[in-house]
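Only one protein chain is missing; all other protein chains are in place.
As written, the chain order gives the labels A, B and C, with residue 1 at the start of each chain.
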Amino acid sequence: MKSFGFSIAKPRSLEIDGESLERLHRLEEKEPSFKRCFNCGGCTATCSAGQFTDFNIRRVHNLYRWGRYQELGEELRKCMLCGKCTLVCPRGVNLRHLIVSMRELLNEL
Amino acid sequence: MSKRYWNQYQKEIADDRYFYERSCIRQSFFPGSEAAFLKILREELGKDIHDDVNQHTCTGIGYHSDVVPFETTMTVVARLFSLMTQAGYENYVPSCVTSFGVFTEIVETWKEQPALLEKTRKLLKETTGREFNIPKNIVHPSDIIYKFRFELRDRMKYRLVNRYTGKPLKVVEHIGCHYAKIFPKHGVGNAEFPYVLAGMIEAWGGEVIDYPERRHCCGFGFRQYLVQQNRGYSLANTQKKFESMQPYEPDFILTNCPGCSMFMDKWQYVIAEMENKTYDKDGYGIPVLTYEELAGLLLGYDPWTLGLQLHQVQSERLMDKIGIPYNKNEKFKGVSGKLLPYPEKPEHLKV
Amino acid sequence: MFHPFVIPFCIGTVALFGIIGIKFTRWIKSLDRKQITIFRQHFLKGMFIPAIKEMLLEGLFHRKVTRFSRRLGFMHRSIALGWFLLIVVGFIEATVNLKGKLHAPWYAIFYRFFEHDQFTASSRVFADIMDALLIYVLIGIGLAVAKSLYAGIMGLRKTSKLKLFDAVLRYSLWLIFPLRLFSESLTACLYKNGGFLTQYLGDLFNPMFASVMELPAWTAYSIALGLFFALMPFSRYMHIFTELLLIFFRKYGVKESEQATGYTKMELSACSRCGICIENCPMDKVLGVDTIQPVYYLRDVRNRVAKRITADNCLMCNQCQSDCPVGIDISSLRKFGRNKQELDTHDNYQYLDKIHSFNAIGRVVYFGGCMSHLTPGIVESMKKIFDAVGQKYWMMDEYRSICCGRPLLQQGFINQAAELRRKNTRLIIESHSKTLVTSCPICYQSFKNEYHLPVRVMHHTEYIAMLMQLGKLKVKPSDLKVAYHDPCELGRGCGIYEEPRRVLRELVQLVPAEREGKDSMCCGYNLGNTCLSLESQMRLRDASWQNLTINHPDQVATACPMCKKAFQHASHNSVKDIAEIVAEHLIQ
Partner (left out) sequence: MKDKKERPGERRTWSLLPKALRPRIEVQTQEERPVVAIIGAGPAGMEAAIQIARQSCQVLLFEANADLALNLQNKYKLFPDMSDAQTLAQGMMLALEHPLITVYRQTPIKHVVQVENFHWQVFTEDNRVFKATAVLLCTGYEVFDARRKEELGYGIYNGVITSLELENMFKQEHISTLTGDSPKRVVFLQCVGSRDEKVGNRYCSKVCCVTAVKQAIELKRMHPETEVYVFYMDLRMWGKGFEEMYRVAQEQYNIRFVRGRISEAAGTFDGGVQIKAEDTLIGKPLKMRTDLLVLMLGMEASCGTKQLAKSCGIVGDYGFAGSLDPHLNDNHTHRKGLFLAGTCKRPMSLTDVIADARSAAMEIINYLSKQ
C-alpha cells in the first residue's frame, strides 16, 4: 500500500450497513435485558462516576449498539460498578452485568 | 401540465455568438476537451464562438480558498467582461463550472448592490483603463451542448449502447456543485432536477443511473484538497459516492466540472492504491468523461486527439463496448509524431 | 510376618503418604508473604494445643456437621472416629502382642490374619473391642449408603452429584469394612480367633469354604485399602487430611489473601462435599439453580473445568459459608474464580484525584454509601439522630459518592477496587476524624475488613446501639410489631446480629421471622450476583418477604439500603430502616 501522507477520513454519520453487528448480538445474548432499554436516562442521572466525569452510560451503550467501539474507548473503565444504575432502571435492565459483558467483548478487540 | 411546470426549470441559453473563456485546470488535465468543444460548435453546429488570446483566470480557486478577496475577484472578472465587450460579444461562456459560479454570483451581487458595480468599474478603469458591459447571457458550455443535443445526435456515428448486449449503457452523471447549487435558477432543471447531462445521455441512447448519493459533492471542496492533511475529507466524499454507485455497475461517469472530472478520476487511483479497492468488477475503475469528450467520441473524433489517454482510468474498454475503433499504437504519440514514454503503471489499479 | 497379599495395601499407603507429603509441601511453600508473617506471629503464642483440639473435634468428632444435623454428624463421626480408633486400637493390640517390639504397619492392619492364637483374656477383650469398633464404622457406612439412595434420611434435601472417579472411590471405601468383616470372619471360622461378631459370623461358615476363601478375601481387603489409599489424594477424600492441615493454619491466623495462594488450594481440598451448602442456598431453594453451590463450584475448580457462570451466578449472601462445617472461605474462593485479570486495569479513577477532604476533627465521618442516595429516608434519619445527640458530622458522600470498592472486588476487579480504596482511605485519613459511621453494610464490610483504616468503623446500627447504651438517645417506645431482616453483608458478613435487635427491642415489639440471624434469607438485590435477572431477584425477594412476615408484623425493619429498596419495590410500604424507626421514636 502506498502512503500519500493522508488517509480516507471516516464518516461521522452512522453508517450502519457496513458495520458488523455480531458483537451487539453477542451482548444481547449475554444480557438479554439490554434490548429493553427505552433510553430514559435514569441511569446516567444517578451514576456515581457521572457525578465526577462526563461518563454517560446510556450514551456508551448506544454507541455500542451501533458498533462505535473506537468512540467508546476507555469510557467504561470509569465505572465503579456500584449498581445505582441497575437499581433505578425502570425497565429492569441489568446494567452491571451489561457493563462487565461490554468490557469483556470490547477486550477482544 | 407537467410540461408547464418543467418550463419553470429551464434557463435561457443563447443561440449563437459566444465569447469562450477557457478553464485554468482543464487545459492541463483534459487538454482535448476544450478544443473538441470549439470544433463541435464551429464545425458541427456552425456557430460563432470567440476564443480570446488575452483571457486569464477568474480567481475562482483562490476565491473559494479564501486567498483572494471578493473585490479583487470582481475586478479580475470585470477585465474578462471587458475583453468580451471589446470583442463585441454579449454571451459569455466559461468553460469551468467554478468560473460559471463566480460569474453568476458576481452578476447577481451587482444587481443587488449597484454600488459594488460602480466601485468595480472604477477599479478596473483606474488599473487598466478598460470598460465593460455585463454579459446578457452567461451559459456553461454543457448548456450549449444540451441545447443542441438532438442536432448533434443526428450527426453522431455511435450511440450509447452496448454493442454486445444491445442494451443502453449505464451512465452516472455528475454535475458540479457550483453549476446549480449556488444559484439554482441558472441551471437546467435548477438544483432539484439538474438535467443538463442527463438530457445528453438520454438523447444519445444511454441510461441515467439514479443512485442514492447522486447529488453529493465529488469531494473537490477547494480547501479540503489544497491542504494535504485535509485531503482525507475530500477523498472520503468521493469514496462515499463510489460506494453508493458501485452496486449499479455504471459503465462510465459523465461530468461537466473540471474538479469533478479530475477528482472522480484520480481518487479512484488513490483509493485503489490505499485500500486495494476499485469500483468496477474487473479492477480497471470507472472511466470519467467530460461531456465534450463524450460528444467528440460519439461524433467519431479520434480518442487520442480528445486526450482520453491522459485520464487515470483508461477508456479502451468503454470504447470497445460502444464499438469505437482506436489505434493502440498511437495512444502515446505526441503532436510531433514521436512516441512519448509510457506512464508508470499503478500497483493495484489496472490499466 | 509377611504375606504377598499385603503388597497392594503397602503400595497404596506409600503412595498416599508420599503424595500427601508432596502436596502439603507445595501448598505451604506457595503461601504468600502476608500469610507466612501471620503464621510466624502466632506461632509462639501457644496456639498448638487449641489447634490440635479443634483438629480432633472437627476431624474425628465432626462437631459442626453434628450441629447442622445430628444424624449426618453421626454418620461422618462413626466413619472417621471409628476408623481412627480401629487403627489406634489395632496398633495397641499388635504392640501388646509383640510386647512393645517394633512391627510393620501391615501387621497391625491384618493382625487377625497373622495371629491365630488369641486365647488370652486380654486378646479376647481386644478382639471384642475391635469388633465393636467395626460395627460402629459399618453403621456409618450403612448410613452413607442410605444417604446416597435417599438424602432425606440425613435431613438433606439434596445430595451432591458424583463423577465416575469419585464413584469408584466411594465404592472402594464402602467395600473396605464389609471386606474386613468378611475376611476376619473367615479367619475366625478356621482359627477361632474372632471377637463376638466375627466369631459368630465365622461359625456360620463352612470351614471348607472358609479355607478356600480366606486368602482371596484378605487380598480383596488389601486391594480395596490400597486402591482407596492410592486414589485418595486425587479425590474428595483428600479432605480427611487437608481439613486437619487447614484447621491448623487457620488457628494460626492464616486467612485468604486477595489472590489465590497455597492456602486456597488447602481450602479447595478441604471440602468434603458433604452438600450442606446446597441445603439453604437461596439460588437453589427459590430459583432452582442447582449447579453453582460451593460443593459443585469447588469440585469444578479442583477438576479445572469451572465455568464462569458457576462462579458468577451466586448472590454472595454467605449462607453456605456460615453453614460450612469445614469453615471454608467460600466467598474468597469464588472471588478468585471471578478474577478479571485481563479487564482489571490500573489508573481508572484519576478523575477522583481532584476530590478534597474536609477537616472533620471532632466530628463523625458519615458515609451513606452509593445506595443511600436512593433511600434519602435513611440519610435524613441519620442526620436527625446526629443532631439529636449533638454530634457534629461530616457526610463524606453527601453530594457525590465514591464507591467503597467492594462491588468491584466481588466481581474480581482487584486493582480497580484497590484504587477506590486508596482514594477513600486518603479522604478519611485527611479528615482527621476518629469515627466512621456508614449506613451501607457493603461499605461497612469493606471498611472493616478490606480497608486498613486508623479510625473506628461502625455501622449505623452499632452506632445507634452505642448511643442508646450511653443513654444519649431519648426515645419513646411504641407497641409496633416489627420483624427484623438481617442483611447478608451485615449479619453473616460482619457478625452484627445483636446490635440492631437491641436497638429495636428498646423501641418496638420485635417479632421473629421464620428464619433469621445467620439463617436470614437474602432479599435478592445483593450486589454479589451480576447475572440475575430482575424477575429472579423479585422471586428471591418475595420468598424473603414471606419468610419475614410469617408472624404478621406491622413493619419490617432492615439495616441496608439495598434490602430496603428490594422490599419497597414490592407492594409493601411497611419496610423501614432501623435509623428511620429510631428517628420516628425520638423524643424531640
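Just so it is clear, a contact is a pair of C-beta atoms (placed from the backbone, for glycine too) under 8 Å apart; a residue touches a chain by one contact, two chains touch by 3 or more.
What you see is a predicted model, and the numbers here were worked out from it, not measured in a lab.
The undisplayed chain touches these shown chains across the complete complex, A, C. Residue-wise, the contact with the chain that is not shown comes from A:47, picked out of A:8, A:27 or A:47.
Shown as candidates are C:376, C:477, C:495 or C:512; the residue that touches the absent chain is C:376. If you put the missing chain back, the residues of chain C touching it would be 373-377, 380, 534, 538, 564-565, 568-571, 573.
Within the complete assembly, residues 38-47, 50-51, 54, 56, 58-59, 87-92 of chain A touch the chain that is not shown.
The definition used in the following text is that only the chains that are shown with their structure count from here on.
Chain A has its Cα centroid nearest to the centroid of all protein Cα atoms in the structure.
Using the mean of the Cα atoms as each chain's centre, the chain most removed from chain A is B.
Looking at A-C and A-B side by side, the one with more C-beta contacts is A-C.
Here the spacing of chain B and chain C, counted between their Cα centres, is 84 Å.
We define each chain's centre as the mean of its Cα atoms; on that basis chain A and chain B are separated by 46 Å. Multi-chain contact residues of chain A (touching two or more other chains): none found. Only residues 32-33, 46, 48-49, 51-53, 77-78, 80-84, 87-88, 92, 94, 96-97, 100, 103-104, 107 of chain A touch chain C when the two sit together in their complex. Residue ranges on chain A touching chain B, taken from their complex, read 1-2, 4-11. Put simply, chain C touches chain A in their complex at residues 340, 342-343, 345, 348-349, 351-352, 354-355, 370-371, 373-374, 399-403, 405, 407-408, 411, 413, 416, 420, 525, 527, 530-535, 562, 565.
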